[in-house]
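Structure record follows, encoded as structure tokens.
What you see is the complex with one protein chain gone and the rest in place.
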Amino acid sequence: MSNYLPVLLVFVISILVAGAILILSRFVGKGRPNPDKLAPYECGVEPVGNARERQSVKFYMVAMVFLLFDIEAVFLLPWAVVFRGVLKSDVYSPLKYIFYGEMMVFVVVLFVGLIYVWRKGILEWNR
Amino acid sequence: MRGETILFVVFAVLALVTALNVLVQRNPLYSALSLIGTLASLSAVYMTLRAQFIAAVQIVVYAGAIMVLFVFVIMLLNVPKDQPQVEKQKGLRYLAIPFAGLLIAETFTVLQRLPARSMPPLPASGGDQAVGTTWSIGTALFTDYLLPFEVTSVLILMAVVGAMVLARREND
Partner (left out) sequence: MTALLLEWTIKIAVLLGVLMTAVAYLTLLERKFMSWIQLRVGPDRVGYWGLLQPVADGIKMIFKEDIIPLEANRAVYLAAPAIALIAALMSMIVIPYGSQVNVFGRVIDLHVTRMNVGVLYVLALTSLGVYGFVLAGWASNNKYSLLGGLRSSAQMISYELAFGLSMVSVLLYTGTLDLASIAEGQSGWYGLKWNTVQFPLMFVFVVFYIAALAETNRTPFDLPEADSELVAGYHTEYSSMKFVMFQVAEYLNLITSSSIATTLFLGGWNGPFVDRFPLLGLVYFGVKVLALILLAMWIRYTVPRFRYDQLMRFGWKVLLPIAIINIVITATILLLRS
């Protein structure tokens, strides 16, 4: 258990490094601000319109499909890790075909989901 | 106090603070970021309970996928800052107090019913009996909890179809 403490340690050290870089940047790179430099950059022309406009719903759909397949991946992970152990262990190896079959059912159901999303055209980015 | 208890207290307090911050912030994106902090603190709490697999999965799925969805939606909708909050029904805020009181009373009742001794001892790290390790989760998921697992796949399929139907209706 104690071998997870370095995560905390490296987190703290990384925050210190990032903070040091930001502070360095603030004090060493002191500038002479003028309104042109502070305005949003649009290839040298005057900025047109507000940056906070509505974006396309495509991003939402990509994130949604990603979420669902991420959950599938998370279910696949413990299965994959124990699979070989199950094949070898004495306790579980009579069940090995069932073990394999269960996950194949899961993968097939989710593959159907992928095909549905595919056929509906969600994965086409330039509708 | 053992080190694990100290860490647990620290991360539990952090989880509470970030959770409160979700409510307090006016900008929805800041609320979402606080929620990410809450989920990360919860993951650390899982870690102190020796459930390392669940802690990592919490970050991968919750903080890394679900909150990304939230953040995308907040950025897609782009609520402008100048819209004042219009309260449609003023009476509701007076209804909130008795309901909150009811919730607190229920929580106290439940907590009082717990046995007087402390939590059962944590499972020893390593070994097959440990709960929350990958081996135990993997085997339990496909033996004892097989039906919920297969139902989950159908549930995910339903979620895919539902989300696509809802999102596309506005497009077509």
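Here the chain labels run A and B in written order, and each chain numbers its own residues starting at 1.
Throughout what follows, contacts are C-beta pairs under 8 Å (C-beta built on N, C-alpha and C of every residue); 3 or more make two chains touch, one makes a residue touch a chain.
Note that the structure is predicted; figures quoted are calculated from it, not measured.
Note on the chain not shown: across the whole complex it touches A, B.
Touching the missing chain, out of B:Leu7, B:Leu29 or B:Ala159, is residue B:Leu29.
Listed residues B:Ala15, B:Leu42, B:Ala63 or B:Met164: the one in touch with the omitted chain is B:Ala63.
Within the entire complex, the positions of chain B that touch the omitted partner chain are 29, 33, 36, 52-53, 55-57, 59-60, 63-65, 68, 71-72, 75, 133-134.
Listed for chain A, the residues touching the missing chain in the whole complex are 2-7, 9-11, 13-15, 17-19, 21-22, 24-26, 28-33, 35, 37-43, 47, 49-53, 55, 58-59, 62-63, 65-66, 69-70, 73, 76-77, 80-85, 87-88, 93, 96-97, 100, 103-104, 107, 111, 114, 118, 123-126.
One rule holds in what follows: only the chains that are shown with their structure count from here on.
Those residues of chain A lying in contact with chain B across their complex are 1, 4, 50, 52-57, 59-61, 63-68, 70-72, 74-75, 77-79, 81-82, 85-86, 92, 95, 98-99, 102-103, 105-106, 109-110, 112-113, 116-117, 120, 122, 127.
Chain B contributes residues 4, 47, 50, 52-53, 57, 60-61, 64-66, 68-69, 72-73, 75-78, 80, 125, 134-135, 137-139, 141-143, 146, 149-150, 152-154, 156-157, 159-161, 163-164, 167-168, 170-171 to its touches with chain A in the complex.
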